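Of the protein chains in this complex, one is absent; all others appear in place.
The letters A, B and C name the chains in turn, as written, and every chain counts its residues from 1.
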Amino acid sequence: METVPAQADLYQCPVVESRTVGAYHLIAFVAGEIAAVARPGQFVMIRQSGPALDPLLPRPMGIHAVEADLVKVLVEPVGKGTVVLTDARVGDRYSVLGPLGNGFDLSGEGTAVIVGGGVGMAPLALLAGTLAGRGRDVRCQLGFKTRVQAVAAELFRDVDVDICTEDGTMGRKAMVSELLVECLTDLGPAAAEAELFVCGPGAMMRAAVETAREYGADAQVSVAAHMACGVGACQGCVVRAGGEYRCACNQGPVFRAGELEWR
Amino acid sequence: METVPAQADLYQCPVVESRTVGAYHLIAFVAGEIAAVARPGQFVMIRQSGPALDPLLPRPMGIHAVEADLVKVLVEPVGKGTVVLTDARVGDRYSVLGPLGNGFDLSGEGTAVIVGGGVGMAPLALLAGTLAGRGRDVRCQLGFKTRVQAVAAELFRDVDVDICTEDGTMGRKAMVSELLVECLTDLGPAAAEAELFVCGPGAMMRAAVETAREYGADAQVSVAAHMACGVGACQGCVVRAGGEYRCACNQGPVFRAGELEWR
Amino acid sequence: MAVNMESSLGPLRLRHPVINASGTFDVLAADRVLAADLFTDFPFAAYVPKTVTLKPREGNPPHRLYETAAGLLNSIGLANKGIEAFIADDLPRLGRLPVPLIASIAAEETNGYGRCAGLLDGRDEVAALELNISCPNVELDGKALGCDPFLTASATAQARAATGKFLIVKLTPNVTDILVLARAAVEAGADCLSVINTVHGMALDPWTLRPALGHVTGGLSGPAIKPVALRAVYLISRELDVPVIGMGGVTSANDVLEFLAAGATAVAVGTACFRDPLLAVSLVQELEHQMELRDIATPGELVGRAH
Partner (left out) sequence: MAVNMESSLGPLRLRHPVINASGTFDVLAADRVLAADLFTDFPFAAYVPKTVTLKPREGNPPHRLYETAAGLLNSIGLANKGIEAFIADDLPRLGRLPVPLIASIAAEETNGYGRCAGLLDGRDEVAALELNISCPNVELDGKALGCDPFLTASATAQARAATGKFLIVKLTPNVTDILVLARAAVEAGADCLSVINTVHGMALDPWTLRPALGHVTGGLSGPAIKPVALRAVYLISRELDVPVIGMGGVTSANDVLEFLAAGATAVAVGTACFRDPLLAVSLVQELEHQMELRDIATPGELVGRAH
């Protein structure tokens, strides 16, 4: 984890792009210091500036893309905090703190099997591009409820992506776990050397990890947790891992599947 | 007082103009039903739409101008609620409830002496135009701290305005009460038939009313009060008048100087 | 799925579970200002007028209001015309409302509750009585009656003796253990509890650095206190068998669902009425829509689901 700039006003980043991508909303910030060091799987804490105190706290958002001095995030408006983020207009200044968290471990060499569910695909796009850029064999499966979400798969630029939706309105009509089984089967004996990178809803992540185990593949998962500070100060964002509570913000959000205890 | 439309979504009015006027901010809304019936001295309760709950309540703003189906207000950003209002952008929808309050009594016939202090000038612009349109003799005095506020006097279109600032950076270097004394002296015996219309900071209104009394002139003053509902429901906006507490929202905001008890 | 929004609160039949909170919606004043015909299209399922007291009260000096973060401080001080004028002037008009009327009463001494209840007992317009024992601005020996279990029981018992009508006691959250107060009221004869009144608070004007309210301290309401209210409703409704009217910071249909799930049988909207005097119209529509989406057939089905 790199360190975050020290001066509060350095967090104030201008919005240069803000647009709807299907059910999600893409926002690009000028944030050169973050862009310079961000790694796949890290996140930022984002908050609108101004005197209003509701929403009160920043929201954690995975780093979706990095281009020159731009940092991009992809927001699914699910509640007050995320709905307000989608109001971002070019020229607005947002507080953007990061990069935070450990990010994915990219040192493996086997086939990288990327498995995303819903907006969990956001940080996986940066991961896929980075791994492909390093010449690693990358397979991508993304699952969505329906078409309006699935169109965001177009944001995966550098790699081929297999898409499925629960209602069949885009890509295969399937759960992403079915695509995963096919992918691992297809890899044959190489499946045991493969490594999964998973981000999505809890049930989907659990199913993917279970499947990985069956095929003898490793898995790294990026977990979600309610966060307040993002820097390890509040002890609020714990998940059960390695027999203890660990903070998703500074001991995660990426964990090895083997150490996580699912609730 | 006219009645306010019954359907909640009728209060949602699009912003069609939003710009800085010196220290103040002018916002124009499409609000045909309000524009059709608004009278000088009435006000609206304005609030940004959206899921955020801070600021919580609408803010009372005097109706500054009415043009066709547009209603305009002039906001001085003094605290959270008013600062947030100045964020208005063309296309935003604001909740605009009104017209509320009694407005000025326009039935008098003597010279109308309009006395405004600071942003208190906002509702007086509509008043001045209306009275002048009816052919009444109108004299306008506006006082400000300094030039950046005084430039808003340009918004008085239909009448001549005497301007003063405390620091002399625009118009005369004087308090508006000095201008008022000159004006009433100038009117000679007609001063006793004159009627003052006053809106501004408390001390300034008190001084104006005192001067009016000395010259035997009537005065109507538009008072400020902290409001929550604007419709007489909360009993929060009381001022002392006629020996009792009266609600500024539905028994005011305009009172006869004689009935007000200054604190 | 068809949703049936009807609810009942003891003997009161409600068209839906949303009512107004005392002191925050004045149907007589609003009817003059709003074009809506409130007497035929009344948005709430019951109407609770502002609390009245034996004698008229002129209330506290201004400022009486101050907005805080997602909240509102007030120190109205129970300004009201007194119960006699209420009965003479307002009751006949309020009787024309198409919904049950819940009269709210308060007194400076416990036996005043008995007298007020007695004066309203014979009035057909009144479907139920709510005892406001929790207003932080009316104090006995410097303390609100509703902070003391003894005085709470005594006020409730006196009102109970004076009326056979459905009796609601409205609790204050400004106590160490609200369950103790809730039990005291129920054991003394309350049929129902309103939970909660405002939370003690204070603000300073940031410019003058003097108290912002004329009365110095006041009662905090609005979304800021919703967590305090939900906890109180949850704890009380889990322990006691009487219906609870939940309130404190409701601004949306989701808030209503949360209060029902926490254990409330009906939910009151207070401060949010100041954001929009006709909020209840859209809120109730949205509530029905949400219930449909979530496959909830009746409000009753949801009551206490979070327990």
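The rule is simple: a residue touches a chain if its C-beta (ideal position, glycine included) is under 8 Å from a C-beta of that chain, and two chains touch if they have at least 3 such contacts.
Because the structure is a prediction, the values reported are computed rather than measured.
Judged over the whole assembly, touch between the missing chain and the shown ones holds for A, B, C. Screening C:54, C:247 or C:261 against the full complex identifies C:261 as the residue touching the chain left out. Which of A:36, A:90 or A:234 touches the hidden chain is settled by the complete complex: it is A:234.
The chain not shown here is touched by just one of C:7, C:20 or C:68, and that residue is C:68. Looking at C:224, C:247, C:266 or C:281, the residue that reaches the missing chain in the full complex is C:224.
Mapped onto chain B, the interface with the missing chain covers residues 53-54. Contacts to the hidden chain, counted on chain A, fall at residues 1, 3-9, 11, 47, 53-58, 79, 81, 95, 97, 100, 225-229, 231-240, 244-245, 250. Mapped onto chain C, the interface with the missing chain covers residues 68-71, 73, 143, 147, 174-177, 199-204, 206, 209-211, 216-217, 220, 222-228, 230-231, 234, 249, 254, 257-258, 261-262, 302, 305-306.
Note that only the chains that are shown with their structure count from here on.
Of all chains, A has its CA centroid at the greatest distance from the CA centroid of chain C.
Chains B-C form the pair with the most C-beta pairs in contact.
Put simply, the C-alpha centre of chain B and that of chain C have 35 angstrom between them.
Once the centre of each chain is set as its mean CA position, chain A and chain C turn out to be 45 Å apart.
Rounded to whole angstrom units, the spacing between the C-alpha centres of chain A and chain B is 52. Residue positions of chain B with contacts to 2 or more other chains are 53-55. Multi-chain contact residues, meaning those touching two or more other chains, occur in chain C at positions 69-70, 223.
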